[in-house]
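For reference, the structure discussed in these notes is given below.
Only one protein chain is missing from this complex, and each of the others stays in its spot.
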Amino acid sequence: EAHGGYTFALVPKAMNNPFFDLARDGCYKAQEELEDVTCEYIGPGEHTELEQIQIVQDLITKGVDGIAVAPSNAPAMAKALEDAAEAGIPVMTWDSDLLPEDAELRTTYVGTFNYDIGRHLAELVQARHPDGGTICLQTGGAAAANHNERLLGAREQLAGMELGDPPGEPLTGQGGWTEISGCPLITNDDGNVAVQGMTDILAANPDLTAFLSTGAFTQWFDNAYRNAVEPYQEEMANGDLTIVVADTLPMQIAQTKDGLGNGLVGQRPFEMGYKAMYILKDIAEGNEVEDPIYTGLDVCNNDNIDTCVN
Amino acid sequence: MDKVEESVDHAAIDDEITSRQEVSGFGTILRTQPFWVFVAIIAIGLVMSFVSDAFMTERNMFNITRNMAFFGIMALGMSAVICTAGIDLSVGSLLGLCAITLGLTLQAGWGVLPGFLVCMATAAVVGLINGVLIAYLRLAPFVVTLGMLAMARSIAMVLSDNKMIYEFGPQQDLFEWIGGESVLGVPNVVWVLGILTAIFWWVWKFTSWGRWVIAIGGNAQAAKLSGIPVERMIVSVYVVCSMCTGVAAFMFIGYTGSATNGMGVTYELNVIAATVIGGANLMGGVVYALGAPIGAALVELIRNSLLLAGIPALWQQFFVGLFLILAVLLEQIRNRGGK
Amino acid sequence: MDKVEESVDHAAIDDEITSRQEVSGFGTILRTQPFWVFVAIIAIGLVMSFVSDAFMTERNMFNITRNMAFFGIMALGMSAVICTAGIDLSVGSLLGLCAITLGLTLQAGWGVLPGFLVCMATAAVVGLINGVLIAYLRLAPFVVTLGMLAMARSIAMVLSDNKMIYEFGPQQDLFEWIGGESVLGVPNVVWVLGILTAIFWWVWKFTSWGRWVIAIGGNAQAAKLSGIPVERMIVSVYVVCSMCTGVAAFMFIGYTGSATNGMGVTYELNVIAATVIGGANLMGGVVYALGAPIGAALVELIRNSLLLAGIPALWQQFFVGLFLILAVLLEQIRNRGGK
Amino acid sequence: MSLLELESITKSFGAIHALSGVDLSIAPGEAVGLMGDNGAGKSTLMKIIAGNFMPTSGEIRIDGQRVEFNKPLDAREAGIEIVYQDLALCDNLTAGANVYLGRELKKKVGPFSMLDYAAMYANAGKLFAGLKSETRPRDLVKQMSGGQRQAVAIARTQLSDPKLVLMDEPTAAISVRQVAEVLALIKRLKETGHAVILVSHRMPDVFEVCDRVAVLRRGTKVADKKITDTSPEEVTGLIIGAIEAA
Partner (left out) sequence: MSLLELESITKSFGAIHALSGVDLSIAPGEAVGLMGDNGAGKSTLMKIIAGNFMPTSGEIRIDGQRVEFNKPLDAREAGIEIVYQDLALCDNLTAGANVYLGRELKKKVGPFSMLDYAAMYANAGKLFAGLKSETRPRDLVKQMSGGQRQAVAIARTQLSDPKLVLMDEPTAAISVRQVAEVLALIKRLKETGHAVILVSHRMPDVFEVCDRVAVLRRGTKVADKKITDTSPEEVTGLIIGAIEAA
């Protein structure tokens, strides 16, 4: 508002997650480019559904000129966004979308198709193990919708069949893949819990074929992760064990380069935050926008790791 | 003795003595924490109405009161637990569990009333287990309810099969009206909070149940020796706390329009904070019915004000913490000044 | 009186009386919670060594002990706070804040020693603020440290500008060796835990500081009347607790190899749980140096065992909660049987 | 017939034997003084009769019926009231509330029954005045003087019409004036057929109101005599062990 233009809010799921920081950086980049746009990046400190809704309510009350939100709880957020429609504030979603029946509450969605992240991860696994085997999946918060969609994508890709609503059922041999007992591992987005869980599973199941994580938390803690997988480096190199993880943060790329991981599927959060500002400006100025807008995925394996991220 | 007759009767003990009181009336109120937190709320409100035009709008007031009401309802029950020098960490998980049992019942095609009963029954069972372990097996409330925190969340996951529920059967509209709408411009959940607060106020002041709970918090041993059924009272207190959470869950799901097993994660800290800010003492023996809503209101008000005032996002938590401490400081300063 | 001379001197008070004791030696140990939790640990270990071949491997033992050590170190400090009937909810956030100040120092090109000092200074300042507010301004520990929880996290966010730090300057290798490697097959952090536990054991048993902290927990009023500088002691206790977290943070960042401001979220509950399971009483006055590591070990062992045993993911939290309660129940059953 | 009979009551706390094989009986309208050195086991015996402790072994009979008290309420329901030595008050409640704790007065307001503060404070005030104690019913006992607290504890026993009143050093903290009242109270209780056990270190009090005196030494009963058959000197000797038994 300092320059009398637009103030657009970019609301992430949580502010303590490095993933969303990249979106914030994109948002600030757009702010620099667009003279008349201010980016207000605000979300819950930790991942809590209610607080995010309260923040959106307050933004509506405050009268920002547009809101781009990554809803944690889609139906609940839809209710809060009814007020925005009433107040004439343009709304879009990013990173994760509202339910299809609430789609008219937002103008568009910019982000990835979560299902595809899981699917691509599974493809990376299948490429290394065409005959199937045993697998352990790792996920974030228990009820996190985006992780559940990724789980479903991974499971359906591995099974080669449809498995119903997210997160699907654990695989018991479909497509040659069996999920071992104790999985999927729930991490609540805590890097330490993620590493500990993976360590224990690898120790308890020496014959495990693949370990697939739907979030970067597994590899956040660089050193701990490296320590945990180093004993299995040889198996990973000669194709007995595969570890694939979502996202393409810098330390993840370095780990993969060092042979301590076999594949990454990255979203483009920077682009999401960046595009969100442009889209909101378009909406605010009454222009038509596409719906949805996919930002695409970067799929990396040990061979293309130097070039896969643009 | 003749000398005495002429003057005051120094030996007599009359009404003048037995009706004396150290402080009374308004003086007693001045000494309570809820009063000073209330003063802090008024002060923040005044400042905010200058800082932001959006603050005093009807919509903002509507949002603030509704948001605080869920925590206020849970805090009412928590006050009772804390008054017995206990603690209940399982309320957040219980909210999630109630959300799932309620959601599953409605999804299966039942009406709102059966849903409500299932929700309350879930809460009562959890409270009963907590209470029995604490009262009869003498386990530390912290450990028992921490264990329950994990167990309730796990059961919610298993029951929901980790799926979100957002179809609430034939009476979906009624259900969502109860939790999300308003009567006379006041959100329904605020009405519920108001009524429950009045009931608790009455209970603390005028029933032996209330009196006994306070006595147990003051000196459980003495209460036991006075013939108060301490064990049964403690069980009842945990059941009451859980049932308050059950009510909050029922309203909350109606308001959000969806139920996930992740609901209420870390709410226990907020609820306990609201209770303690409202004047409860973790050592037990102190309770104010008005403390719970006032504490919850302060927490919500701080959050709302910082956002409206445009404090940078990364700094907001800092001011939340700071104002929490300052609000409680007020009472201390006044009570030390008076000594 | 003649009659008396012949028999025992009933009037005499001799050593026989003054040296009598209700229970002594092993009997005293049998009455402590840490002992029974330790028994539970052994029992779980025995069962697990049949259930899973991976359990008794060197690598698994290495992991378990390392994982528990971070919590154990923090729990040692927490024991002191809880012994004074206080509580420190800010340890999780402080871990994050220490991670950031330490990370920034190292990233800026300083060595491990300056990094360590900055980390400990951060912790000491936070502990000092907590302690002063609690001891001198008489604010409720729960509120003060809850406020600090929010403030410390916020400052960590501001300082780090919400970025992750994983470049630790010139002495990165040394730094990561300290936190992540082992000496004689035992992780360094476990050595630290062992040494700190021994120090605390000595402190509780043989120093007046320890004695006074226990006295304050028993009856702060009486301690004050005995001339113990209660306020200063309480400040020191919060500083000690924070410094333990500082040590844990230093080791933890070396082990994880990266520092984020989100580190330690909700760890306060784990730490308090470990402390309480190790026999601390939230009402104060009870402390066991061995309780902290034993409590932390139980929590970690349960987590590890459930994974190795292949319990379905959704059920795991259920068993975590259940075993927590069962472990504490053991002591109760034995002590009630004995009465 | 005896109102209360104790037979070889024993109580150990770990290695400490607080009581070993104590017999005692008391008839309606009788007052027994229980004396003994510090730590002799007097309070322990009182607590066993009041249902606060279970004896390690031994038998309690009331009106010839064997009873087992698992909790204080059991003893109260059997008609036993007690003034505890440590007073057992809730510091966070007022003096009036402490008097009525566990048996609050209620009044009906429409369909609701609610605590009747006015009546409780008025009655408590009367009880305190009856003890000649300047205790304010509306103030917290936390802030009260030692004697005021004791008055609260004594007043509690007068709410019901018990068969047996146990008084564990009821006059320890109170002043001359109230001591006289408490002794008068004990006499009134006796006259109306109640039994009283009075634990006290004050020889004159015991000799003034009691019919019999029992002496404990290190957990065993060393004497049980009619007041008229003994003297303060003999009792003192028995307490301190100068006289072995009588």
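All chains are identified by letter, namely A, B, C and D, in their written order; residue positions are counted from 1 within each chain.
As a working rule, a residue touches a chain if its C-beta (ideal position, glycine included) is under 8 Å from a C-beta of that chain, and two chains touch if they have at least 3 such contacts.
Since we're looking at a predicted model, the values are computed, not measured.
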Q.
So one chain is hidden, and I want to know which residue out of C:P114, C:G169, C:G194 or C:G218 touches that hidden chain in the complete assembly.
A. C:G218
Q: Can you work out which residue in D:Q143, D:T192 or D:S231 touches the chain that's missing from view?
A: D:Q143
**Q.** Contacts of chain D with the absent chain, listed as residue ranges
**A.** 13, 16, 35-40, 42-43, 85-86, 132-136, 139, 143-148, 150-151, 169, 172-179, 201-203, 218, 236, 239-240
Q) What chain C residues would touch the chain not displayed? A) 11, 13-15, 17-22, 24, 202, 205-208, 211-212, 214-215, 217-219, 221-229, 285-286
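The rule is simple: only the chains that are shown with their structure count from here on.
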Q | For chain C paired with chain D, centre-to-centre distance based on mean C-alpha positions, whole Å | A | 45
Q | Cα-centroid distance, chain B relative to chain D, in whole angstrom | A | 41
Q: Could you please state the distance in Å, as a whole number, between where the Cα atoms of chain B are centred and where those of chain C are centred?
A: 30
Q | Numbers and ranges of chain C residues touching at least 2 other chains | A | 150, 153-154, 157, 162, 266, 314, 316
Q | Of all residues in chain A, the ones touching two or more other chains | A | 15, 45-46, 142
